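Note that one protein chain is taken out, while the other chains of the complex remain in position.
And then chain A:
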Amino acid sequence: MIEINNVTKDFAGKKRAVDQLNLTIPDGKIIGFLGPNGAGKSTTIKMMTGILPIDQGTISLNGFDIEKNAMDAKKIFGYVPDRPDMFLRLKGIDYLNFIGDIYNIPTEIRRKRITKLTQLFSIDHALGDYIQTYSHGMRQKIIVTGVLIHEPEIWILDEPLTGLDPKSAYTLKEMMREHANKGKTVFFSSHGLEVVEQLCDEVAIINNGKLLFYGSLDDMRKQYESNQSLEQVFLELTNNE
């Protein structure tokens, strides 16, 4: 479970990035986090993952406060950043090994998971190459693999499907579903509204740092008394702001 309580974030000289955000994300669900560019999605995710300090309010993951119990909180989530351009000078296998050491995964289990995941994403042949030589999608896949090898309770994914080929996107979506079915949490931001419609149990829509809507798609249709598509509701909501 992720609990975001009254979270506010300001950047010097700019308008408020996140404004009194309250959000409780239950276990066993896939939550889509939507909003136009610059709405505060990435800032929120960065605060959830400990990358940015929180100005006001608290965020806790499965009961661990990200600021007060940072280490415990960080051990239970896996995070895929919006840009996968990290550790480019490491080889794929070095990166996965590095992650394995950080999360203290025993060698045998590590081997099994690396084999399984990299074969699923068809990057097993490239493990000996530098991440620098990978395409955007392959970089995304190696980062996702890195997250999945330590089997975190909570998945936090910032635009995880961008750049993935159809087969890998399908695989990842299946994995997200499976993870939620096990009673775990999947929280992901996306601009792909079809994906959200197809995959998510609930959506959170944010604009100008404020939460505009949180609930299931059915709730949304009821609330807006229409049979409109998510796209239309989204455009309406974010345009009226």
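The rule is short, and it goes like this: contacts are C-beta pairs under 8 Å (C-beta built on N, C-alpha and C of every residue); 3 or more make two chains touch, one makes a residue touch a chain; residues count from 1.
Methods note: contacts and distances are computed from a predicted model.
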Candidate names "Anti-sigma factor", "Serine/threonine-protein kinase RsbT", "ABC-2 type transport system permease protein" or "Acyl-CoA dehydrogenase"; UniProt protein name, chain not shown: "ABC-2 type transport system permease protein"
Option from A:T49, A:S168, A:T185 or A:N207 whose C-beta touches the chain left out: A:T49
Hidden partner chain, touching residue among A:D101, A:E151 or A:E231: A:D101
Hidden-chain contact residue, picked from the options A:F33, A:Y79, A:F188 or A:Y214: A:Y79
Hidden partner interface residues of chain A, rising order: 46, 49-53, 70-71, 74-75, 79, 81, 83, 85-87, 89-90, 93-94, 96-107, 110-111, 114-115, 118-119, 124-130, 132-133
